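The complex appears here minus one protein chain, its other protein chains still in place.
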Amino acid sequence: MTLVLIAVAALTILSIIFGALLGFAAVRFRVEGNPIVEQINAILPQTQCGQCGYPGCRPYAEAIAAGDKINKCPPGGEATIQALADLLDIEPEPLDAVEGEKIPVVAYIREEECIGCTKCIQACPVDAILGSSRQMHTVISSECTGCDLCVEPCPVDCIEMRPIETDLRSWKWQQPTRQYQIIASDKEALE
Amino acid sequence: MFLSPKSSPHTTNKSSTQNLMLRVILATLPAFLVSSYFFGIGPAINVALCIIFAVSIEAFIVSLRKRPVSYALKDGSVIVTAVLLGLALPPFSSWWLVLIAIGFAVIFGKHLFGGLGQNPFNPAMLGYVVVLVSFPVAMTSWPAPQTVASSDALAHVFLGTPWLDAWSHATVLDTLKNNHSLTLHELWQDYPYSGWISSSSSEWINLAFLLGGLYLLYKRVFTWHAPVAMLLALALMSLIFWNGSGSASNGSPLFHLFSGATMLGAFFIITDPVSSATSNQGRFIFGLGVGVLVYIIRAWGGYPDAIAFSVLLMNLCAPTIDYFTRPRTYGQRKAKRGFNPGDN
Amino acid sequence: MSTSYKELTINGLWKNNPGLVQLLGLCPLMGTSNSTVNALGLGLATIFVLACSNAAVSLIRNAVTPAIRLPAFVMIIAALTTCIELLMQAYTYQLYLILGVFIPLITTNCVILGRAEAFAAKNKFVSSTYDGFIMGLGFALVLVIIGMVRELLGTGILFTNMQLLFGSMAANWQWTVFPNYEGFLLAVLPPGAFLVLGLMIALKNQIDSYILARTPVNMPAAADRRVRVTD
Amino acid sequence: MTLWPLDSFHGGIHPPENKSQSNQGNIQYPPLPKRLIVPVLQHAGQPAEPCVEIGNYVYKGQLIAQNMTAISASVHAPSSGTVTAIGPAPYPHQSGEPYLAIEIHTDGLDLWQEPTPEINPSTLTSAEIFHIIQQSGIAGLGGAGFPTAIKLSGKIMSGIDSLIINGTECEPYITADDLLMRERADKILAGVDILVQLTRPKNVLIAIEDNKPEALAAMQTALAKRAYHVVSIPTLYPSGGERQLIKILTGQEVPSGSLPIDLGIICQNVGTAEAIYNAVALGRPLISRVTTLTGAALKQPMNVECLLGTPIQELLDFAGLDKQQLSQVIVGGPMMGFSLGNPAAPIIKTTNCLIASTAQEFPSPEPALPCIRCGECEQVCPSNLLPQQLLFFAMGEQHEQLKAYNLPDCIECGACAYVCSSKIPLVQYYRAAKADIRQHEQKLAKAEHAKQRYELRQERLRLEEEQKAAERQARNERLARVKAAQEQAAKQESQQAQSTGSISDDELKRLKIAASMAQVALRKAEKQLAVHDTEALQTQIASLKAAAKQAQDALAAAEAQLAQNSATSSPAAAPDEALKKAKIQLAMRRAAVKKAEKAETDEASLNSLRQALQQAEQQLEQLNQTHTKASSTESTSTEQKTAAAPISDAMKKAKIELAMRRAALKKAEKAGASADELTQLQLAFSEAEKNLAQVSSPNNPG
Amino acid sequence: MSELFLIAVSAILVNNFVLVQFLGLCPFMGVSKKVETAIGLSLATTFVLTLAAICSYLLQQYVLKPLDIEFLRTISFIVVIAVVVQFTEMVVNKTSPLLYRVLGIFLPLITTNCIVLGVAILNANRTEYGFVASSINGFAAGIGFSLVLVLFAAMRERIAIADVPKPFQGAAIGLITAGLMSLAFMGFAGLVKL
Partner (left out) sequence: MTIQDMQRSISKNALILGVFAALTVALVAVIQQGTAEPIREAQRLAKMAALAEILPTKSYDNSLLDMQITLDDPLLGNRAPTPAYIATLAGEPTAIILQATAPDGYNGAIELLIGIMADGRLSGVRVLQHKETPGLGDKIELSKSDWITSFTGKSLDNPRAERWTVKKERGDFDQFAGATITPRAVVKAVQRALQYFDANQANLFAQRLTASAQEANQ
C-alpha cells in the first residue's frame, strides 16, 4: 500500500510541476494569429467565386486551416491542390468538383441587351464590371476572374462566359506526347 | 495541320540507348567466356534463364499496365539486367532461385518505379540481394571450378537433385572471412588453378570484366569517374588496414581488387546510369562510397562479398548526392545546394 | 459530429483504416508482424488500449486546457498501456518477452493519440468507445494479416507458438501449409514487413478503384454548395 | 588577327557544319515580289501600330507602322506600292498562326520618297544617331530580334566596357553573316564605328569562328588602322550565344536575370552593324536583310539580300526548290530554328536562314525512349544545367523545382537534345514548362490583384453599410424630432439620402474609397507596428492617421454638400420620383410574371399578368419620355451620362422586351418546358424581334 | 571510448532504429516528401531524442529506482517527453520564428514518435549503460533517424515524378522503397556485435 502512495505522490508532484510549467509557458509564450491561414490564402486563386462552399477564398483558407479538405477549389485545380498538399504535407486528393478544371474564361456582356440593372455589379466580387444604373455595362476583361457569379443575377441573361482569346503571342508549346501515350491502347489500364 | 509542332533541334547525333545497351552486353562477353571455361555450362544456364524470365516478366507487366510491349522491350535494358544478374549468381543455381532473383529485379527493382530510367535501385543487384538474404546457403555455395558435369548440373538446376558436397567450394572471400589463420600465400594457394597473380578462378574472371569495362570506357559508354573512384577507394582502404599478413588482416589491395565481383561492380554495376548519381562529381562520390562500403562489409561485416549491398546503399544515397552536387549554373552566383530553410 | 455506427465501422475497417490508409502505428505493424501469434497478441492489446483511452478521453475532454491537453491524454494512454503490460507480464509471460519494447510503445502508437485528438476529444462516450474499438480492430486485422502472410511466406507454416497466447491447448494449432518449403527468409526479415504492407496498400488501392469503377457516380448538384460571395 | 586571351564555357557540341553548300557564291538579289506581307511584329517585344490605311500609296522606306512602346521597333515599307490589306496574314512561326500584317502590292518602281543624301556620321551627335537608330526600326539581326535602340539606350552616357560584334555564326547551315563579312566588311566596320561613337567602349571585339577564314581575312583587311580586335574563336556550338560569347571573350558570366549591359558589355550582330550604317549614313531604315537559302531540296543554295515581307515560297522557288524532295522548311538553323507552319509567310527581320530540307536530311525522330540519366546532356549544356533533372521536373510539372534548378537560364540551344541518346525532345519540354510557368505566374499576379480588389470592395461595402446605418439612425432621430411636422419634407429628405446617380454621388464614392484605403493602410501599418515597433513606422503611422482623417473629413464635407445639394434641387427630383415608382411597379410585375412562369401557372393568369406587365412598361415608357424631355430642358448636368448617343426610348424598351423574351425562352428551354409552351414563348420572342426591327428601322440613322 | 563508438555505429547503421528496429516509422513515412522538411524534422528529432535520453536516464536513476516504482517507467517517461516537447515548442514558437519554421512545427509530431520513448526504454533496459552511453545512444538514434529520413526524402522526391503504376502511387511505393532501403541496410548486418 505504501508503494501505491509513494507512486501516486511522486508522479503527482512531478505532474504538478509540469502542469505549472506548461501553464506558465502557455501565458508567457502565447502567439497570436494563425500564419498558416495566410499561407493557405496565398495559394488559393482569389477568384472569390464561392465554389468551394465558402464565401470567398479567405474563409475557405480558414476552413482548411481548421481541417477541411483541400480539394474543393475548382478554379485552382490540381495545381492549387498540389501546392496545398505540399504546404500542409498531406496527400493531394483529386478535385472534388463535378466538371473538374475549366478552361479560363471571362465574362462578356452583350451590351445591346444590357438593361443597366446593376445586378451584375453587385454580384461581382472584384468590381470588374463598369457602368451604373440604366447604363449599359461592360466587363473590364483584365480584371474579370471568370468566376461567373454575375451570370445568374442578370435578369435578361445578357452575360456570357467566353473563353479567353488566344493569338500567336499567347500560343504556347505543349509537352511532347509520351511515346507510350501514342501507342497505348485505349483499354482501361491498371493506371 | 500543325497540331503539335515539333521543337528544335531538328537534328541529333547518332548515339542511341539501344546501342548503349548492346555494347554493355557485348562487353560482358569476355567474362562470360572465362566464366564458362571454369564453370562449364553454369553461366550459360544462368544467363539464358535470366533473359527468358526477364523478358517474359517485363512483357507481362507492361501489358498489365496496358502499355505497348514492343516499345518497352526494344530498349534492351532488361537484357542487360538479366545478363549481369546471370553472371553474378552462383553457377548452377536452381531455376526457381533464378526466377525469384530476376522477378524481384524486374518487378520491384524496375517496374514498380515506372520502368526504364526511373528506378532508384540497381535492379540486378536488388535481385541478387533478395536471394542472398533469403537463401544464403545456396547463394554462398560456389562450385569448385571444373568439377561439375553438365548433366548433373542440369539435373540440379531443373529437377532439384541435391547439391553434392564435393562440388561445394568456399571462395577466397569466404575463406578470408571464416578462417583467420591463413597467410596470404596460403589463401591463394588453396586454389589449384594457376593464375596470373596467383591461382584462383576469380582473378581470371575479374580480369575479363576489366577488359570489357575498358572497352566500354573507350567507347565512352560511361565516364571514368565512378569506376576509378571505386577501385581507388577499395585499394586505399585495403592498403590502410592491411598489415601484410594473410586472412587475419583483411587482405591486400590486389587481393580485394581481383576477388569477388570487384571488377564486375566497378565497370558494369556502379556505372548503371539510371541508379547512380548524375554529375561527374556525383559519380565520383558514388564510386568512392561504394569502394569504402565494399571494404567495410568485406572486412568487418557479415557478408562475404559486398558489391551488391554497397551498390544498393549508395543507390540510396544517389538522390542526396545529386541534391548536394548540383553544378553552378552559368550566371548564378553559387550553386543551389543543400538546405535553405529561408526559401520556399 | 454524429457519425453513425455503420459509418464508423466502415471507416475503421476499410475507408480510413489506421494501418492501410492513415499509415499510423506503423512501428508495431512492422515490428511485431513476423508471426501470427505476435501480431495477434499486440493487436488485442492495442484494441484494449484504444477503446479504453478513447472512452477515458471522451469523458474528460471538457476538463483539460489546451496547454496540458497533450500530456494529459498521453498520461491516460500510458497508464492503460502500463496496465496491459502488467497483465501480460502476469499471464502471458513468454509473449511479453517476445514482444518486448513494443508493448510499452503502444503508448506512442500514433493511432491512439490520433483517435483521442481527432475523435474522442470531440465526441460522446459511447461513440468514442466504439470508434476506439473499431479502429483498434481495423489495426489489429491488418497486423494479423501481415503476420500471417509473413509467417507463411517465411516458413511455410502458419500459427506456430499459439500456446504463448492461448495456453497449452493451442500448442498443436500449428499448420504446415507447404511441406518441404525452403523458406523465403526475406519475408520474416525487416524488409519483408515493409514490402508486405506496401503490397497490401496497393491491393487496397486497386480494390478501391475497381469498386469506384463499378459504382455509378451520382453527381452531386454543384449548385447546392455554391455560396454567394456577394449579395 | 589579334591574339586575344580566350576563355571557354562549359559544354558545347560539334554538329556537322553543312556550310559549304551555301557559301560558295556571292550574295544574290531576287526579283522584286509582287506582294509584300509586312507583319507589324518582326522583333522581340510589342507589335508596332499600323499608321497607314488600306488604299494608301507608300514609298519605299516610308514608315508604315509606328512603335508605341519602348520595347518595340517601327516597320517601314520595303518597296513602293499600294496598301491592299491590313489584317491577319501568314506569319513565320511554328504555330502556323497568322498575325497582323500590312500587305503591299508593289508597283515595281521601288521608289524612295525623297532622295537620301549620304551623311558622315561623325558629324552627328550621339542623340541624333540614337534617334535615327530608333526611327529606323532596327532590331537585332542575330536571331533574337531585340530592338537595338533599347539595347543601346542603357549606358550611352557613361560609356561601356566592351562592344562585341558577333560574327560567330555558330549554327550549322547558316552562312549569311559569313557572306556579309566577306562582301561588306567595310560597311560593317563603318556601322561599328557608329556604335563606337555612340558607346565609347574600351574594347571592340569582333568575334568570328575559325571555320570562316575568308570572313576573318576580309574583316582583318577592312579593319585598316582601327584599334578593333578581330578575334578568331574555336568552332563550337553555341559560341555565338550572347552569354557564351561574353564568357569566351571576357571570362565574365552575365549574372542570371541581368543583362550584358550590366557588365558594361553590348553585343551586336554583324548584320545589325551594317543596318546601323545603312540607317545613319545612308538614311535607309531596315527594310531588307541577308538570308541564307539552303537545304538539300534546293538546287542552288545561296545567300540572298531580300526585302522584308517577301513570301518565303518565292525565295525558295528562286533558289530552285524541288517540291518533290521537300519535307519541311526550317526557319533559322537546325539547332534553334523552327519548322515553318505556313509557307506563305514572309521574311521578317529575324529570318537569317531558310532550310528547305529533304526527309533524309532531317529524318523524323525515332520515338523517344525514357531518359536513362546517362548524363550526356549535362556534359554539353552551355549553361551548365542538369537537363535530365529539368526533364523529369518538366514531366512532373514541378514548377518550383524547375526554378530551383534554374530552368530560366536555359537558352534553348538544343545541345542537350542533340546528344540525348534516348532522343528525347528535351527543348520542347523546357519550352512548354517555361510557358506554363509564365502562365502560372501571370495567374498568380492576377490572383493577387483580384484579392486586393476583393478586399477593397469588402472594405467599401462595409463602409457603405456603416454609412447607411449611420444615416438611418440620423434619419430616425430627425424623424423623431420633427415628428408629424412637415411630413412631405421629411419624405423628400429620405429619398435624397437614398438617391443614386447624381454627380456628387460619384465624387462621394471616390472619397469613400480614398477614406477606406487610408483606413486600410493605417490598419496595416498599425499591425506591423504591433509586431516590430520602430520609429520609422511610428512616424509613418502618424502621417497615415493624418491622411485617413483628412480623407474622412473630405468625405464628411462632401456628404454635407450633397445633402445641401439635394435639398436645393429637390424640385428636379419630382419626375424622378414618379419614374422610380413606375419602375418599381414594373419590376414587381415582371417578377410576378417570372414567378408565374416558373410555377407554371395556367395560361390565362399568365396572360393577365403579362398584360399588366405591358401596361407597366408602357407607363414607364411614357414617364421616361417626359423625364428625358424634362432633363434635357432642365439644366441638370449630365456629365454622368455616357457619350454614346441615347438610344430612343422606344427602341430601348423594345430591346428590353426582346431580351427578356429571349431570357424567358432560354430559361424555359433549360427547364425543359413542354413543346407548346415553348412555341408560345418563341412566338412572343419573334414578335418582340419584329417589334424591335420596326422601332429601330426609322430610328436608325446608320 | 571504442565502446561508445560501437554504440553509435550500431544505432546509426547496423541496428538502425528506423529500418531495422522499426521505431519512428510514422514520421518517417509521413514527413519525407521533401528534403527540406525532412531535414527540419531530423534536427528536431535528434534534439528531442538526446534530451529525452538524458531526462529519462536521470528520472530512472534518481526517482524511479530509489523509490522502487519502476513499473511507472512508461508513464513517467512519456509525460516527461510530452512536457519537454511541448514546452520547447511554445518557447521556440514565441522566441525564434526562423527556428520555429525549421524545427518548431515538427515538435508536436515527436511526442508520438515511438523512437523517443523506445530509446528511453531500451536505455533503461540496458542496465550496463551509464549516463554517457545512454546519451550517446539517444543522440546516435537521432542521427540514424536523420540519415535514413533525409536519404528517403531525396529518394521520394525522385519517385514523386516517376511513372509509378497507379495502385502503387503514394504510400505503397513509399513503403516498398523503405523496404528496399531496409534490405540495403541488411548489408551492415554482423558489422558490430553488441
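When the chains are written out, they are named A, B, C, D and E in that same order, and each has its own residue count from 1.
The rule we apply is simple: a contact is a pair of C-beta atoms (placed from the backbone, for glycine too) under 8 Å apart; a residue touches a chain by one contact, two chains touch by 3 or more.
As the structure is a computational prediction, the values presented were derived from the model and not from experiment.
S.K.: Which displayed chains make contact with the chain that has been left out?
M.R.: Visible chains that the missing one touches: A, B, C, E.
S.K.: Thinking of the whole complex, not just what is shown, which of C:116, C:185 or C:200 touches the missing chain?
M.R.: Among C:116, C:185 or C:200, only C:185 touches the chain that is not shown.
S.K.: Out of C:26, C:72 or C:111, which residue would touch the omitted chain in the full complex?
M.R.: C:72
S.K.: Using the touch definition up top, pick the residue from C:86, C:126 or C:213 that touches the left-out chain.
M.R.: In the full complex, the listed residue that touches the missing chain is C:86.
S.K.: Have a look at B:81, B:140, B:201 or B:238 and name the one touching the chain we're not showing.
M.R.: With B:81, B:140, B:201 or B:238 as choices, the missing chain is touched by B:140.
S.K.: Just the residue numbers, please: which parts of chain A touch the chain that's not shown?
M.R.: 1, 3-4, 7-8, 11-20, 22-24, 26-28, 30
S.K.: Where does chain E touch the missing chain, residue by residue?
M.R.: 71-72, 75, 79, 127-128, 189-190, 192-194
S.K.: In terms of residues, what is the contact footprint of the unshown chain on chain B?
M.R.: Its contact residues with the unshown chain are 136-138, 140-141, 178, 302.
Just so we're on the same page, only the chains that are shown with their structure count from here on.
S.K.: Among all chains, which one's averaged Cα position is nearest the averaged Cα position of every protein chain shown?
M.R.: So the chain sitting closest to the middle is A.
S.K.: With centres defined by CA atoms only, which chain is the most remote from chain D?
M.R.: Between chain D and the rest, the longest centre separation is with C.
S.K.: Whole-Å distance, chain C centre to chain E centre, using C-alpha means?
M.R.: The mean C-alpha positions of chain C and chain E differ by 22 Å.
S.K.: Which integer distance in Å separates the CA centroid of chain A from that of chain E?
M.R.: The mean C-alpha positions of chain A and chain E differ by 36 Å.
S.K.: Residues of chain E that touch two or more other chains: which are they?
M.R.: Correct list: 30, 71-72, 75, 79, 83, 86, 158, 165-168, 170-171, 173, 176, 180, 183, 186.
S.K.: Mark out which residues of chain A touch at least two other chains, giving numbers and ranges.
M.R.: Residue numbers touching two or more other chains: 15, 18, 22, 25-26, 48, 56, 125, 173-174, 176, 179, 188, 190-191.
S.K.: Under the stated contact criterion, what part of chain C meets chain E in this complex?
M.R.: 23-31, 67, 70-71, 74-75, 77-79, 81-82, 85-86, 101, 104-105, 107-110, 113-114, 186, 189-195, 197-199, 201-203, 205-206, 209
S.K.: Can you list the chain E residues touching chain A in their complex?
M.R.: 30-31, 33-34, 37, 63, 67-69, 71-72, 75-76, 79-80, 83, 86-87, 90-91, 93-95, 165-167, 170-171
S.K.: Residue numbers of chain E touching chain B in their complex, please.
M.R.: 35-36, 39-40, 98, 101-102, 150-151, 154-155, 157-159, 162-165, 168, 173, 176-177, 180-181, 183-191
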